[in-house]
Each structure stands twice: as C-alpha cells, then as structure tokens.
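Up next, subunit A:
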Amino acid sequence: MNVPTTLLGLLEPEPSHGYELKRSYDSLFADNGRALSFGQLYGTLNRLERDGQIQVLGAAPGEGPDRKRYVITETGVAQVETWLAEPERPEPMLQATLFVKVVLALLSDRPAAKYLDTQRDAHLERMRELTAMRKAGPLSRTILADFGLFHLEADLRWIDMTTARLDQLRNEITR
Partner candidate 1 sequence: MIRLGLHLTLRSGREALTRLVVAALSVAVGVGLLLSVLAMYHAYRDTITKPCWQCTQVADTNGSLLWNYQQDIYAGHTIDRVDIATVAAHTPTMPGLSALPAAGQYDASPALVALLRSVPTDELADRFPGTLAGTIGPAGLQSPDSLAIVVGHPPSDLSSHTMRISAIDTAPRGLSTSQIYQFGFAMGAVALLVPMLVLIGNATRMAAARREERYAAMRLVGAERSQINMIASVDAVLGAIAGAIGGIGIYAALRPGLVHLPLLGYRFFDTAITPTGWGYLGALLAVPAAATVTCLASLRRVRISPLGVTRRVTPPAPRMWRILPLLIGLAVFIVPLLNTTKPNGTPGLAVLALIMVMVGLMIAGPWLTMAAARLLARTSRGGAGLLAARRLADNPRASFRMVSGLVLAVMVSTTLAALVPAALASQDSGQVSALQNVLRLGFNNGNDAPKPGAVLGLDPAEATQVMAAVAAVPGTHLIPIYAPSTADDALQQTGPFFGGDSVIPCSDARLLPALGICPAGARMVLADTGSTYTDNLRALNQTLPFITTNSTPTSDDMAQLRLSDLLVTTTSASSLERVRTALSRYGQDIDSDETPMTFGEVAAVRARLFLAIERVVTVLVAITLLVAGSGLAVAVSGSLVERKRPFTLLRVTGTGLATLYRAVLLETVLPLLAATIVAAGVGLAVAYPVARSLAPQQHGDVLPHPTYYLTLTGGVLLSIAIIAACLPILSRITATNHARFE
Partner candidate 2 sequence: MSILSADHLTKSYGSTVALHDASMSLQPGEILAVMGPSGSGKSTLLHCLAGIFTPDGGTVTFNGRDLAALSDRERTRLRRTDFGFVFQFGQLVPELTAVDNMALPLLLAGVRRRPAYDRAAAWFPRLGLTGLEGRRTGELSGGQAQRVAVGRALVTGPTVLFADEPTGALDSLTGENVMDLMVDTVRTEGTAVILVTHDARVAAHADRQITVRDGAVIAPEVHVA
C-alpha cells in the first residue's frame, strides 16, 4: 500500500485540505487497508512537500495544519503517472495496491483498463516463469510454484472481472 502516492493521486483532481484528504482516503480505501491516522497523514504530507511533489496553497502563518490547502506539483503528477502505469511485481497480496490504482486512475480519468491489461501481462509473464519452474521440478518446487500460480490466477480473475466492470465502478466513485 503506497500511502504517499495514493494521497498524491487524491490531490490530483483538485487542491484539498488535509482533513478532506483523510476523509476521501478513508471512505475509498479504509475497507481495503486501515484508516489513516492524522499523524500518518500530516507526516506524509510534510514529506511530499519536502520532496516537491505538493505545495501548500495560500496558508496563513500560525494557522493549524488542518487549515492548509495542498496542491499537486508537476513532479507529483509525474510520480502518480509512473506509479499507475507501472505494473506491480506479481506477487501474493497485491489486491490493496491494485485496487487503489484502479480507483485513482478512474478518479483522474486515466486509462484504468490499460493499466489493468499491463498488470495482466505482467502476471502472465510471472505465471510463465512459475510454469517453467514447476515443470523443471523437483516436486517440492513444483508444488511451491503451484502455490504462486494459483494466487496469481486469483489476481488475474480479479483483474479480468474488474476490467469488465470498470464503467460501473467509475460511475460509483465519481458520483
């Protein structure tokens, strides 16, 4: 789960206050992982600001952190772009990340289907490697490879079904 890039993704459509960011994050992704604590939120935002991926917009000095509005920078957008386009390394327990990516892509009107296809290809590539491994034997390795294959297959099924329902999902989260 990549919290910094997720926050960047949420900031991309429009500038936002920290409090609003937390609320969108929680409503979209809390089921997926864990709700964001304020400490984690402001720590991350500070780090992003330091790295030049976001800027504070018209902040009055002395005001509390929750009065700051943040806006994404060019560098930040590039970071989101790269992260979304690049398939995750196919390995077990990816669902949280993949889910965030899909939602962010939809929120930012990026080609979610294409990202999923790319992820799919990556998964299949990995499955081919595992298939070669399981064929090479011995049985202990074959069985281990099978474990990976079945998990990847589960991911792939999820990818396929999500691909088929992207339009519905877009309607739901951008409502």
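For the reader, a short list of remarks on this structure follows.
We adopt the following convention: a residue touches a chain if its C-beta (ideal position, glycine included) is under 8 Å from a C-beta of that chain, and two chains touch if they have at least 3 such contacts; residues count from 1.
Criterion applied: all candidates are chains of the complex that A comes from, given by their letters.
None of the values given here were measured: they were computed from a predicted structure.
This complex places subunit A in touch with one candidate out of 1 or 2, and it is 2. Interface residues of subunit A facing candidate 2 in the complex, by the touch rule stated above, are 87, 89, 117-118, 120-128, 130-131, 135, 149-150, 152-153, 156-157, 160, 164.
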